[in-house]
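The other protein chains are all here in position, but one chain of the complex has been omitted.
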Amino acid sequence: MSITFNEILDFIGTLAFAISGIRLASAKHFDLFGAYIVGLTTAIGGGTLRDMMLGVPIFWMQDPFYLICTALALLWVMIFGKYLIHQNNTWFIFDTIGLAMFTVTGIEKTLSSAGHYPFWAAIIMGTITGAAGGVFRDVFINEVPLIFRKEIYALACVIGGAAYHISILAGFGPVVAGIACGVVVIAMRVLAVRYRLHLPILKGEDDYKKQEED
Amino acid sequence: MSITFNEILDFIGTLAFAISGIRLASAKHFDLFGAYIVGLTTAIGGGTLRDMMLGVPIFWMQDPFYLICTALALLWVMIFGKYLIHQNNTWFIFDTIGLAMFTVTGIEKTLSSAGHYPFWAAIIMGTITGAAGGVFRDVFINEVPLIFRKEIYALACVIGGAAYHISILAGFGPVVAGIACGVVVIAMRVLAVRYRLHLPILKGEDDYKKQEED
Partner (left out) sequence: MSITFNEILDFIGTLAFAISGIRLASAKHFDLFGAYIVGLTTAIGGGTLRDMMLGVPIFWMQDPFYLICTALALLWVMIFGKYLIHQNNTWFIFDTIGLAMFTVTGIEKTLSSAGHYPFWAAIIMGTITGAAGGVFRDVFINEVPLIFRKEIYALACVIGGAAYHISILAGFGPVVAGIACGVVVIAMRVLAVRYRLHLPILKGEDDYKKQEED
């Protein structure tokens, strides 16, 4: 058995996504099983939705790898729960690597599927692969999905996807395009958090009213 | 390029659905990207679920029309946000046209699919096409779905679907049946809002207890 570089990235990403789910579940006092489910859904939910939308067999149903990763993530939180907050930077990097990896996987799976989808559809599928698991996680813990409110998260996937497309248009192969996409996703996310970049917040209609009253 | 009447209705409906999502997202202070996603999901979520349930390719993945409509809706809210409240009647009518249009589309796509579904299943698929996007929207903004609590909304789709079926049974073709369905959906919704018609509210078990205490 030889382990590829992609498999290592997949492992890191799955672990980080699962841990993010399990941490939020534990903040809401979920039991072990509930935390496991939330962790698993965070890790594999995006890819599952992608595969259901593409009409292809669901990626994890033939391979226990993702279930085992999530079990390791649960163990990690149970053992190191108290110290997780000091590991925040590490998990942020791992989570970002996962985001990049899942985006590339989603794009490539869409392009190689029988549907002959246009490139923008592949970018959407890449974004769903990277970001939808976190949306499911937030729905499960009954919070407004984080990615809708702050941080540049899903947008990093979209820009990364565009970088993939531009690389292909420029004549590069899928390996270079995948690396370009991953680097852009990671760079965007790291810069966004480092410099507290975020998208403009939409004004609600109540805000206009308050403004007039002032 | 010639634009059909159906395409105009589809445009109006998509725009209105997306705007309803973006308005609610902006009330919750979502960022631009989050608001776009909520608007898009409101507009295409019902049809997406329908296509996944029917096992057919998802309608918007070959056609950027819906993404562009949602971008226009976002622009509209950004520019006219302050005045949207004065446009409420217009958007109500457009939203209702969309509801009717999406219901008819859902019914016809189900009947013409390979599944040989019975008519009642087509009516359910029409209702999902019209109403499920709004449910996803409400889940995303972390509110109890509006259609479960007030207004006759999804029920209008069901009655409209029955009108479609009756028209077919009476020997009419799909064009007449589609018009009959659309007119019934619009009439039901307008009358329901105009005369504040709503379905009976179920009593909770707490209410019975309170009653006894009185």
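We call the chains A and B, going by the order they appear; numbering starts again at 1 in every chain.
Quick note on the criterion: contacts are C-beta pairs under 8 Å (C-beta built on N, C-alpha and C of every residue); 3 or more make two chains touch, one makes a residue touch a chain.
Quick caveat: nothing in here was measured; it's all calculated off a predicted structure.
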item	value
Residue touching the undisplayed chain, where the options are A:G55, A:P118 or A:P174	A:G55
Sole contact to the chain not displayed, among B:A27, B:M52 or B:L72	B:M52
Candidate in contact with the missing chain, chosen from A:A71, A:I93, A:I141 or A:I179	A:I141
Residues of subunit B in contact with the chain not shown	52-53, 55, 115, 117-118, 120-121, 124, 135, 139, 142-145, 147-150, 152, 154-155, 198-206, 208
Subunit A, residues in touch with the chain not shown (by the definition above)	22-23, 25-35, 37-38, 48, 52, 55, 57-58, 61-62, 64, 67, 77-78, 81-82, 84-85, 139-142
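The rule is short, and it goes like this: only the chains that are shown with their structure count from here on.
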item	value
Distance between chain centroids, defined by C-alpha means - subunit A, subunit B (Å)	29
